[in-house]
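Excluded from the complex is one protein chain; the other protein chains are retained at their positions.
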Amino acid sequence: MSDTALDLQAVNKIYNPRSRQAVHAVRDLDLKVDAGEIVALLGSSGCGKTSTLRMIAGFEAVTSGAIVLAGRPIHTLAPARRRVAMAFEGYSLYPPLTVRENIAFALKSERIDQTEATARVDEIARLLDITSILDRYPSSISGGQQQRAGLGRALIRKADLHLLDEPMGQLEPQLRAHLRGRIKHFIKERGLTAILVTHDQTEANALADRIAVMEDGELQQFDTPDVLRQRPANLFTGTFIGEPPMNVFDADAAEEDARFVFRLGDGVRLAYDPGAFRPDLRETILARGRVTLGVRPHSVRIADDGAEATVDASQWLGDQTHIAARFAGTSIVSVRHDRMRLERGDTIGVRVAPEDLHLFDTATGAAISHGGAPA
Amino acid sequence: MEHTSALERVLRGAALSAVVLFFMFPIFWIVLMSFQTNETILRSPPSMVFEPTLSNYVALITGRLETQAGSLDIDFMRNLMNSVILSVSSVALALVLGVPAAYAFARHKFRGSEDIAFTLLSFRFAPPLLVLLPLTLYFQQIGLADTYVGLVWVYQLICLPLILWIVRGYFEDISPDVEHAYRIAGHGWGATFMKIALPLAGPGIAAAGLLAFIFAWNNFIFALVLASADKQPVTVGALAFVTASGIQYGQIAAAVVLSIAPTLALALYAQRYLVEGLSLGAVKG
Partner (left out) sequence: MSGLTISNLTKRYKSDTVLDDISLEIAEGETLVLFGPSGAGKTVLLRCIAGAVDPEAGTIAIGGTDMTDVPPEGRGVGMAFQNFALFPHMTAFDNIASPLTARRFGREKIRSGVEAVAKLLKIDHVLSHAPKALSNGQKQRTALARALAAQPKMLLLDDPLRNVDAKLRFEMRLELPRLLSEQGATVIYVTQDYKEAMALADKIAVLVEGRIIQMGTPEDIYLRPADIRIAEQFGDPAINLLEVTPERDAQGNFVSLSKKRVELGPGYDSAVGRPCILGVRPEAIGFSGGAEAIEVTIEAETPFNEKTVTLATTKGGREILISRPAGTPAPASGTAGIDIDASAAVLFDQETGRRIEPGSDKTRARDAA
């Protein structure tokens, strides 16, 4: 059992609390981040992730609740005394200083000697591929380089917590995969605790041990990327996580001729051996009748004996093929890791294995089951 | 942060009141003066307590001014009319000339375009007297002295640069893509100017027109030199109250109140245009 590094306890943030435009940006947020863990706060704009980050960093006061870092309550401290290092979304380098001075600036408060400081700057510069621009000024380097320098300034510090706000949004695409790997390695090797705030799930998935999915100021689910993908707690997480997004259909469940059947739109039926679903789950589903059925594009198989679908688009992206087809009165997307040559208008068979089915409550969106077992 | 203490609010209120008092006091005092006779105005120490009278306004509107030295005919209503004619026609002409020119300067960068635009603006820097003397001579020779046409022409020195520079900025703020989109849709450049550029710069044109109107209305020196009594605007007309028997402060105050009334009303009416600005929000920055 690892120690808790950061503990958010029933944190609320309300802007303009007494006015009519009161905005409840963060609602009763409880979140525990273990020491040495990388956690991503993931959500679309306005979901409360940035408010949360700003409260942890101290740029925003908590309306109620407590923030405890390494055993110290920090939510009343000034930002400089929280022992939190932060990389900003805007590059926010000091324009009159060179990149080297910008990065070394963060070390001033640590009172370490010059040679060690230089060594540490050089190391971080190698990591972020900015060695060649260390003596340039921020105005003369590209956006991607500025963002890397900003990251360097945050990562070089020794702090109880590192906050990274959209740290890779501006990075050059061809560098991203390398930098993700190197930064993850760097953080893990030093045992740093980091919180990454992003709207980009690719980034969250790549770097984070656990992801906190937020929407409308509320925490939707907090778990590892694998669990988020395989066992989403509700329809929101299910459709939000995953690229391309999950296919969703409304379906009526029934038992016909000893088969367990989902009737989708346009007369399409998905029939399964009842044994694929646990008996108690079968009863729950039949009692509800109508459910929302989700299946990830990577799990949509194309097979001759499947339900009929008509190809709308088949797009080869080099390392994968995306196929969109008209199916059950709406459209379905299938993704495969190989190349598949299909033309628009081709008829294909679509099959979904019972273990790839996610069922949600049509009214509330809460998950009912994942792959034949209750959620 | 969003928490402010009671003390902060009180201090902020006091500071704001001081600023408002400082700027509004002269106007407030003028309004008070316009309801007083010369005697009450000139008593020392000045007092806020007096018996209000409408005599100043009556004198202005009827055109007869009674002083100790006798009665005097003044033509204030005519001056007011002159101000309206001069300002409205000057602004109208400046808009007709200036808006297309501003559009040209905003959209077509040609060699020297920046210099021409700056030269036009530089008319605003020169003291009016610099141009007035030669103009007076020329105008007399070609018969433009003491005509509305001549005055409106000279007033372009005030209105045109203002409209050109303000409206150019508004045109530059319109994304060229919006205009390209309209032309690519199949409309000619004339239609694009009328249907896209003009409406989108509308608030800016209104603002520039209003400012030009106020500057034209308040102009003193051009009319003083180039116009005789029957063409003079209110600014010059108010001089008539400096009489041989003394300065008629009450009437001057009333004249000032009457002459700022239209500009004030216009400014209040157009405020909404000025604030609305260009933020119509379809084009992302």
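Note that the chains take the letters A and B in the order they are written out, and that residue 1 is the start of every chain.
Everything below uses one rule, namely that contacts are C-beta pairs under 8 Å (C-beta built on N, C-alpha and C of every residue); 3 or more make two chains touch, one makes a residue touch a chain.
As the structure is a prediction and not an experimental result, all values here were calculated from the model.
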item	value
Among shown chains, those touching the left-out chain	A, B
Omitted-chain contact residue, chosen from A:P95, A:P279 or A:G318	A:G318
Contact with the hidden chain (one of A:L196, A:A233 or A:V333)	A:V333
Omitted-chain contact residue, chosen from B:V31, B:L121, B:L144 or B:V178	B:V178
Hidden-chain contact residue, picked from the options A:H24, A:R136 or A:R176	A:R176
Contacting the left-out chain in the complete assembly, out of A:S44, A:T76, A:T118 or A:S132	A:S44
Touching the absent chain when the full complex is considered, from B:I196, B:L210, B:L226 or B:A240	B:I196
For chain A, the residues touching the chain missing from this view	44, 173-178, 180-182, 184-185, 188, 200, 202, 205-207, 225, 243-245, 298, 312-313, 315-319, 322, 324, 331, 333, 335, 337, 344
For chain B, residues in touch with the removed chain	175-178, 180-189, 191, 196, 199-200, 280-284
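In the analysis below, only the chains that are shown with their structure count from here on.
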item	value
Cα-centroid distance, chain A relative to chain B, in whole angstrom	58
